[in-house]
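Reading through the structure tokens given below for one structure.
Complex shown without one protein chain; remaining protein chains in place.
As written, the chain order gives the labels A, B and C, with residue 1 at the start of each chain.
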Amino acid sequence: MMLIRCPWCGPRAQAEFTYGGDASVRRPATDASEADWFAYVYLRDNPKGPHDELWLHSAGCRSWLEVRRDTRTHDVLACAPVLEPLDGDPAGAP
Amino acid sequence: MTQAFRLAAGGEIDRARPLGFAFDGAPLCGFAGDTLASALLANGVHLVARSFKYHRPRGIYGVGTEEPNALVQLATGARSEPNVRATTQELYDGLRAASQNRWPSLRFDFGALNDAFSRLIPAGFYYKTFMWPSTPRAWLRYEHAIRAMAGMGRAAHESDPDDYEHQHAHCDVLVIGGGAAGLAAARAAAQAGARVIVCEEQPRFGGSITDPDAAIDDAPVGAWIERARAELASSPRVTLLPRTTAFGFYDGVLVGALERVADHLAAPPPGFPRQRLWKIRARDVVLATGAHERGIAYAGNDRPGTLLAHAARTYVERYAVRPGTRAVVFTNNDSAYATALALHAAGVDVAAVIDPRSAPERDGPLASRAKDSGLAIEAASAIVSAHGRLRVSAVDVAPLAETRSRRIACDLVCVSGGFNPVVHLFSQARGTLRFDDALAAFVPDCLPLPITAVGAAAGRYGLADALAQGHAAGKEAAARTGHRSAADLPEPRSESRGMTTVHALWSVPSKGKCFVDLQNDVTADDIALAVREGYTSVEHLKRYTTLGMGTDQGKTSNVLGLALLAERLGVPIAAVGTTTFRPPYTPITLGAVPGRERGAHVAPTRHSAMHDWHARHGARFATAGLWLRPHSYPRPGESEDDAANREARNVRARVGVVDVSTLGKIELAGRDVATLLNRLYINTWDTLAVGRCRYGVMLRDDGIVMDDGTTSRLGPSHYLMTTTTVNAVKVMQQIDYLLQAVWPELDVYATSVTEQWSATAVSGPRARDVVAALVDIDVSHQAFPFLAAGTCNVRTAQGPIAARLFRISYSGELAYELHVAADRGRALWEAIITSGAPFGLMPYGTEAMSTLRIEKGHIVVGAEADGRTTADDLGLGKLVNPGKWCVGKPLLSRPGLTDPQRWQLVGLTALDGAMMPRAAKLVTDPDRAAPNPMEGHVTSWCYSPNLGQWIALALLAEGRARDGETLWAVSPLANARVRVLVGSPCFIDPDGKRLRA
Amino acid sequence: MPDLIVLSEASIATAWNVQGDLHRADFAAAATRCFGVALPETPNTVVRNVATAAFWLGPRSWLLLADASRHRDVLAEAGGVAFDVSASRVGYTIAGPQAATLLARHCPLDFDRQVFAPGTCAQSLFGQVNALFYRHIAADAFTLLVARSFDRGVIEHLRTSAAQFGYAAAASRPFVAD
Partner (left out) sequence: MSPVRYSLVSLARHALSGHARWPLAWRSPAPKKHYDAVIVGGGGHGLATAYYLARQHGIRSVAVLEKGWLGGGNTGRNTTIVRSNYHLGSNALFYEFSLKLWEGLSRELNFNVMYSARGVLNLVHSPAEVDAAMRRGNAMRLNGIDAGFLSRDEIALRIPRLDCTPHARFPILGGLLQPRGGTVRHDAVAWGYARAADALGVDIIQQCEVTGMRIEGGAVAGVETTRGFISAPRVGIAVAGHSSQLAAMAGVALPIESHGLQAMVTEPVKPVLDTVVTSGAVHFYISQSDKGELVMGGDLDFHNSFAQRGNLPIIEHVTAACLTLFPSFGRLKLMRAWGGIVDMTMDGSPIIAKLPVAGLYMTGGWCYGGFKATPASGWLLAHTIAHDAPHALNAAFTLERFAEGRMIDEKGAGPYAWQH
């Protein structure tokens, strides 16, 4: 069970969070083209390695967070409130 | 009850506490402190099992978790447990154990015929045969026979009566293994002030010390261990967990450990669980898990009476048992000489120590000591084969280079082929291993996580090393977690140095079966066969031969198998590598894994505030999401269907009340709520006035309908949204997401108030009478028209209750929804029941509600909106405001979603007075041969008590254009077909006169 | 029995979910003016006075144990809102030296005193149910708040897990963050 460091609540068990999918796809503007929306809704880089993704701290502060996580190891590399910059955690803390 | 093989003195057993037990029905006796295995050996019982495939007689082989053979069926009845290792099961008074995988008896087993035919059934034989005749049925028959032979013990028939619990724990330093290395680590970490947890799978701390005369800090080993344990036990920052196996290493440095709280007892004490599953979140881990001994492959190396050397010594020293009368020790390293010495000291006749090394005493002090004690050592020799059926009776020994052998009679063979450091958890934690040629073993190499392996687990078999490494690792682990002590604890010291080399002898060429994996009956020949056929990757070897796939997961066999594979391939062992170490390290009870969250608690159950009333009034419940909802309220003698029909009729004729508390409710406030709603729903919201409600439909990003419900404007910037019961959480998450991540500029705050409000719907032509009698506002059509929203007070027996009132109708009748604070829900309900009585009010359940909405043609998310339908499919296309954007709209115009041939919502009426079959499909020709093209399907159906016929809602290809057509609704499962007439989905009051009454 | 666990219901008379942006000085001031306490900015903390307590729920969300209905307009002027959640949650107080051990059977939080200090709160899970935990200052006790519809399962789990320590049920008392 992963440990996600909620920027608000502190390090918490994965069970408190709900996965929200790829955060690297940026939601198009409302007036964007169908093609843009198609790419946003369907196409994924699906990287084998660091992956920026959304998690909701559903059993905590209800914040949507952006988490950088290595999909090979499940190591959580960084975490920030969504819309805030996702800086690498310098300590690389687990 | 003689315990003929029990030594008169010594050991850690309590001779003052004799315990009676039975094996295969024979009454026996042991002592407190025994395991089942040691007690059996004390009684001279070696034969305890039959092997998996060949049903070979098998005895106790090891002394702990490494045991491949001695698996028994423990206890009877509901507590019966298969495949229990006799070597780890503590003895308790009254223990009953039985042998497994034999018929009719352990000594005489028909299955042993397999052994006779073994040449026909080498590794993987089943892939090559049983293909005739080539029909699926034929294999089913073969399979039936194969399955009956396979398996080991039996699952109990009754439900497990015991309780299991979880325990989360957090620590700075987790020490796994409570041997010398682990205790040294724990002391050092605790001294530095770290929070420490120590798991030890055995009931006692101390691990395995090879050198019987060793001392630590000048004290005898036992005394030091006890002092260390006591010190740790008294420290408030230390948790000692004996009988606790760390079984798995998981993400985020979470270690799963299983504590056997009551397995050493016949049953758990009242209130206590049988086992406790720990989830330990550690910041740093010290692995001090020791090493497992392994065997050597020679013919007949599986005969009962063959033990690992370290196991044999442990039986002598810890359990005061003589595991035989005349022993042969076969070892390729120094450590088994301690066994020879221990046996000798215990009065066992040590016939010979067979050692492939040319000068064993060069390699270690123990061998010299054995020589000095007068033990016969046969250097440069090996056991070629062992004899005896139910117990070993002799071994043939030959010098390495020669074929001529000499027979030595014996009833005990103690083997050591070297040790495998217990690297399971290290490897699970993504640590890499390297093959150490001197030790002929895989040892820990590197690990990206804060985990240190020490002592025998790191290939340091000496006590001095174990203590030094453990101490240093404990100190460093504490330091890494920010704990440093001012006064340094002195490192515990010992002079005892363990063996540092193993002479790699893996197998002895000989005729007959040389077993590699004792549990799964994998022989050296099987490995040769696999290589010959090209199954040369370790993973193929494993799967083709089943090497290491038994309950012991190859603890004593894997490395031996790999070595033989490497030998065959002519490559170094390091090049073949290992198979993957997977959790659990030792098998864990299924019951312990979910703990209490199973059975009735497998998912939480939600109850509305009126639940007890419903239950008391005969409601039958059905689940909706996590909720329990009344399905119907059958009266005595009434069926559920009849009850639902009565309830539905009553709503149309008079009035009914239904508990709709489970609907999702979200309160929204702020300046921009209307903007948010405009973007969320397909329809328009900026025109909604205060005190009004509106129905809305939400789409997913892909344009498909996600949810529907009403939203009411309670105040200028205050709204209440309702969602379906099942999607309440999803919609709330979507709103949170959009507000936080997409439109943070919107001034909207939202919170779920599902739990705050109990909700009821009163519907039927007399609904106004009922509500008017209850509330303090004017509810006439003029004052409170259709889709009005407001507040009022409800008169109840307990006084007035503040309520929210809505004129919303799901049934199609005149209807009011009343919401009150959940702690007043029951009072509201009872008030409605009471004041409704004069008007003929009855409660109705979800089944009647469903009938009513089908009659009215209202869709349900989940049935009509099935995750594939668009709003237009459902006839709601006109709600889509073309002038504004909303979620899902950009992808709505894809050709597949606008295809004219899409299935559309229609109503169906069963013709010929027939009953609508359940979950029917729509076809034009029911007799057409398969595949019969389906034009649509029924989504919801019911007997309409108000129309007196069976009706349905359905999705039908180009359905709206097919009004008046007849089709067949067919259910091959029910062997039913009925002609149906296509029409509008709204069967009752199409112009909405009733709800606007 | 020194390990005895005492279980009691902690009743909630009134509770409001206040939301707003503390970075807006007017909101912070309005909240303080209305409730007599400053809404806590630090996660997992509680600010209290004799009349009320405000629990941090999220970066813009608090649970206030006081009636906020009168203050809605004042808050609204400062961009804040208040929702009535008085009946949403039920509370249980678990007291005794083993209270933390008991809760840790159902919750992955670290209940160590140095991590979860008296007078602070945290949201997490009780089994599969969202829960708010408060650690009392005065006694060796926690109060656990869960959504009302889950109460039966939660109390059953509490009782089963407490059985090995022995437990007593005490009378229901109003929830006070003391």
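Definition applied: a contact is a pair of C-beta atoms (placed from the backbone, for glycine too) under 8 Å apart; a residue touches a chain by one contact, two chains touch by 3 or more.
Because the structure is predicted, anything quoted here is derived from the model rather than measured.
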{"item": "Contact list for the unshown chain, restricted to visible chains", "value": "A, B"}
{"item": "Residue among B:Pro203, B:Pro365, B:Pro399 or B:Pro583 that touches the chain left out of view", "value": "B:Pro583"}
{"item": "Touching residue (missing chain; options B:Ala9, B:Ala116 or B:Leu140)", "value": "B:Leu140"}
{"item": "Residue touching the undisplayed chain, where the options are B:Pro104, B:Pro236 or B:Gly896", "value": "B:Gly896"}
{"item": "Residues from chain A at the interface with the omitted partner, ascending", "value": "1-2, 14-15, 19, 21-22, 38-39, 41-46, 48, 51, 53, 69, 71-74"}
{"item": "Residues of chain B (touch criterion as defined above) contacting the omitted chain", "value": "52, 79-83, 119-120, 122, 125-132, 134, 136-137, 139-140, 143, 146-148, 150-160, 162, 248, 250-251, 254, 256, 279, 428, 525, 529, 532-535, 537, 539-540, 543-544, 546, 550-551, 553, 580, 582-584, 587-591, 593-595, 597-603, 605, 622-624, 631, 700-704, 706, 862-863, 866-868, 891, 894-898, 918-921, 923, 929-932, 934, 937-938, 970-974"}
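Definition applied: only the chains that are shown with their structure count from here on.
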{"item": "Chain centre separation (chain B, chain C; CA means) in Å", "value": "32"}
{"item": "Numbers and ranges of chain B residues touching at least 2 other chains", "value": "279, 281"}
{"item": "Junction residues of chain C - those touching two or more other chains", "value": "61, 108-109"}
{"item": "Chain B contact footprint on chain A (complex, rising order)", "value": "1-3, 13-14, 18, 20, 27-28, 30-34, 36-38, 40-41, 54, 56, 58, 62-64, 73-74, 76, 81-83, 94"}
{"item": "For the chain A and chain C complex, residues of the former touching the latter", "value": "1, 8-10, 12-13, 15-16, 58-63, 81"}
{"item": "Contact footprint of chain B on chain C as seen in their complex", "value": "17, 19-20, 60-61, 76, 79-81, 83-89, 101, 104-110, 112, 115, 127-129, 147-153, 156-157, 160-161, 163-164, 166"}
